[in-house]
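Once you've had a glance at the structure underneath, I'll fire off some questions.
In this view, the complex is presented without one of its protein chains, the others remaining in place.
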Amino acid sequence: MNKKIFEFEMKVRDYECDAQGIVNNANYLHYFEVTRHEFMTSLGSSFKESHALGVDPVVSRADLHYKTPLIGNDLFVSSLTVERKGIKIIFYQTINRKNDGALCCKATIEIAVIVNGILSRGDYYDNLMTEYL
Amino acid sequence: MNKKIFEFEMKVRDYECDAQGIVNNANYLHYFEVTRHEFMTSLGSSFKESHALGVDPVVSRADLHYKTPLIGNDLFVSSLTVERKGIKIIFYQTINRKNDGALCCKATIEIAVIVNGILSRGDYYDNLMTEYL
Amino acid sequence: MNKKIFEFEMKVRDYECDAQGIVNNANYLHYFEVTRHEFMTSLGSSFKESHALGVDPVVSRADLHYKTPLIGNDLFVSSLTVERKGIKIIFYQTINRKNDGALCCKATIEIAVIVNGILSRGDYYDNLMTEYL
Partner (left out) sequence: MNKKIFEFEMKVRDYECDAQGIVNNANYLHYFEVTRHEFMTSLGSSFKESHALGVDPVVSRADLHYKTPLIGNDLFVSSLTVERKGIKIIFYQTINRKNDGALCCKATIEIAVIVNGILSRGDYYDNLMTEYL
């Protein structure tokens, strides 16, 4: 579960909160996805570019633990680490509130790679994340 | 704008409400889009099918008047009528709360038709909506 | 997990699909939430009503397994069963494509109950789901 290799800061948008006044549970999956895609961008690729090459990452499992809820306007830091596990790529992701570091959500996200419509090992990502996998 | 030619009933989903406890303004554009796509489906086509044929409807203008706000669990009726105006297809759409008929939102939505990436008159839609255009 | 106690049918809305042409992973959490809230409604309560009483269900964990992806216009059946586990209420939820029954997503969703801002056992739900818990 080691040290974080990528961090991305975001701010809660008011429309992401529901009638309870807290960020709706589904939006954390959006935050985590944005963070993974920004990570890809930081490595010189992008979701769009890999898609154009016929390489599509698809979430095969997401296990989320919700802790302190985020509310409107909260700044938060979304960070990740990654490892390969057989055919899957596993991201360990956390979201912490910025002002006090409180853990808001932590997740294990498994990615399967579809290459031209077929489940594949996705060497594209090994090349991209060679430093980390 | 004259009599409605299509009606579709929906129910507010709680996550569509924001911290004010009312449906967030952006979601009405979702409701209107769903209604247009269901209208296409009722005519024997679909958004997906036209997209596969290279025919993509794109919103070029949306003018929305918000009246009574919808809240969680509200049932509502979304209805539309349509006309052609030069190269554009114009939908007149309304959303009324079901229990008392209160007008919640009315909109004029202009659709431009992109055929294989090029702005076009979109005869595909004339054929589809021949009864109404 | 044993037999389903509630089923709710929905249809994919085109805006719920992302650039990959499949339903974005976060929307399954929306579908599951809608189903739980419809289940509450079927029992004579509602998310809105319990919120007004100061009783708020909050997702504390969500473990989702994604199988066959849903695409635009797909009809699907969302079903659930429920059990109490200490202070938590656990929902076992599945989404199956309607035309062929293919499993699209299955999830274990843990709900913590907040009563007037304090984590609580949430007897409100025991009373509501007395037949099932």
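In order of appearance the chains are A, B and C, and numbering begins at 1 in each one.
Keep this in mind: a residue touches a chain if its C-beta (ideal position, glycine included) is under 8 Å from a C-beta of that chain, and two chains touch if they have at least 3 such contacts.
All of these numbers come straight from a predicted model, not from anything done at the bench.
Listed residues B:A62, B:V77, B:A102 or B:V115: the one in touch with the omitted chain is B:A62.
Although one chain is not shown, part of subunit A still touches it, namely residues 13-15, 30, 33-34, 37, 41, 46-48, 71-73. Touch with the hidden chain on the side of subunit C covers residues 14-15, 17-19, 21, 24, 26, 72.
Although one chain is not drawn, its touching partners on subunit B can still be listed: residues 19-20, 22, 24-27, 29-30, 33, 47-48, 51, 56, 58-66, 69.
Operating definition for what follows: only the chains that are shown with their structure count from here on.
Of all chains shown, the one whose average CA position lies nearest the global CA mean is C. At the interface between subunit B and subunit C, over half of the residue numbers involved are used by both copies, so each side presents largely the same positions.
Averaged Cα coordinates give subunit A a centre that lies 23 Å from the centre of subunit C.
Taking each chain's centre as the mean of its C-alpha atoms, subunit A lies 33 Å from subunit B.
Between the CA-based centres of subunit B and subunit C the separation comes to 28 Å, rounded to the whole angstrom.
Counting partner chains per residue, subunit B shows two or more touched chains at residues 14-15, 72.
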